[in-house]
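Data first, discussion second: the structure below is written as structure tokens.
Missing here is one protein chain; the remaining ones are kept as they sit in the complex.
Let's look at subunit A:
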Amino acid sequence: MTELLQYVANGLVSGGIYAIVAVGFITIYNVSKVINLAQGEFLMLGGMVTVALIGMNLPYGLAALLAILAVTAIGIIMQKYVIDYVKKASPISLIILTIGISTLIRGIASFIWGKDAFALEPITSNEPLSFGGVTIATQSVWILAAVLIILFLLWYLMEKTILGKKINACSVNPMAARLMGISPTKMSMLAFAISGATGAVAGIVIAPLSVTSYDIGVLLGIKGFSAAILGGLGNPLGAAVAAFLLGIVESLGAGYVSSGMKDAIAFLVLIGMLLVKPSGLFGERSVGKGGL
């Protein structure tokens, strides 16, 4: 029983990471209908820039803050100078474009920092916490807290503020939104900024658990993307639930079936679920909606 709970706890932590990535995908998708496959790279940059700034003797908090700002800026630049520049392009071209950007970011990162992995100190103590036999790292609490805070803030922004209504309006019908004096371009830029910031936060909170390197974004990007699809592309809450599910299935698969087939099992479950419900678990109000 303890073992089962431990697997679930491990799964929740990795699921939390996937959730932040997935929510980043959806924030951008909802507003601009672009699937930003450089989302994993935002996360990598968050961790790597923090490590680099701490290496320049900046205090932890300041380094993390600057890293978040830097990645937010990269998100905005990416929207302004690439995505917006070719806004008439088809979705497939835009997706390929974001893959290009992700490869470019990875290339630059490996050029600046090399291919080695780097360690980041935990935010608080290194001592594990124990709850009735289930042990988790203190850092995992930070990860889960970050996920919940990000989800809450996004929900608040989208549902309770005028800005959120504007973003929603662009998502539902960009033409009508424009007629009402809302600029879809600005809203899209905002979405990229939010994705950059949340990605950077994720990169910073997960780095201390293991290590960070120029290529960690690839795998996390795929997992987050899968969660976004499974949750029904377009629904942040659905994506978060799907992400936690994916994390737990992975962990149970590694524990009870075979650790060598961990990813295979997780993706098999994913394929199975999508075959049964092609629009995703919570997909009734989502796929392909909007101005496409």
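What we mean here is this: a residue touches a chain if its C-beta (ideal position, glycine included) is under 8 Å from a C-beta of that chain, and two chains touch if they have at least 3 such contacts; residues count from 1.
Rule of thumb we're sticking to: contacts and distances are computed from a predicted model.
Undergrad: Can you match the unshown chain of the complex to its UniProt protein name from these: "Fe-S cluster assembly protein SufB", "Branched-chain amino acid ABC transporter substrate-binding protein", "3-hydroxyacyl-ACP dehydratase" or "NtaA/DmoA family FMN-dependent monooxygenase"?
TA: Not shown, but named in UniProt as "Branched-chain amino acid ABC transporter substrate-binding protein".
Undergrad: Given the contact definition stated above, which residue among A:Ala52, A:Leu69, A:Val218 or A:Leu237 touches the chain not shown here?
TA: Result: among the candidates, A:Val218 touches the missing chain.
Undergrad: Looking at A:Ile95, A:Leu237 or A:Val269, which makes contact with the chain not pictured?
TA: A:Ile95
Undergrad: Among A:Lys80, A:Lys165, A:Lys186 or A:Lys262, single out the residue that touches the unshown chain.
TA: Going through A:Lys80, A:Lys165, A:Lys186 or A:Lys262 one by one, A:Lys262 is the residue touching the chain not shown.
Undergrad: Which positions on subunit A touch the chain that was left off?
TA: Its contact residues with the unshown chain are 3, 6-7, 10-11, 13-14, 17, 35, 37, 91-92, 95-96, 99, 102-103, 106-107, 110-111, 114-119, 121, 126, 128, 130, 135-137, 139-140, 206, 209-211, 213, 215-216, 218-222, 225, 229, 233, 250-252, 254-255, 258-260, 262-263, 278-279, 287-289, 292.
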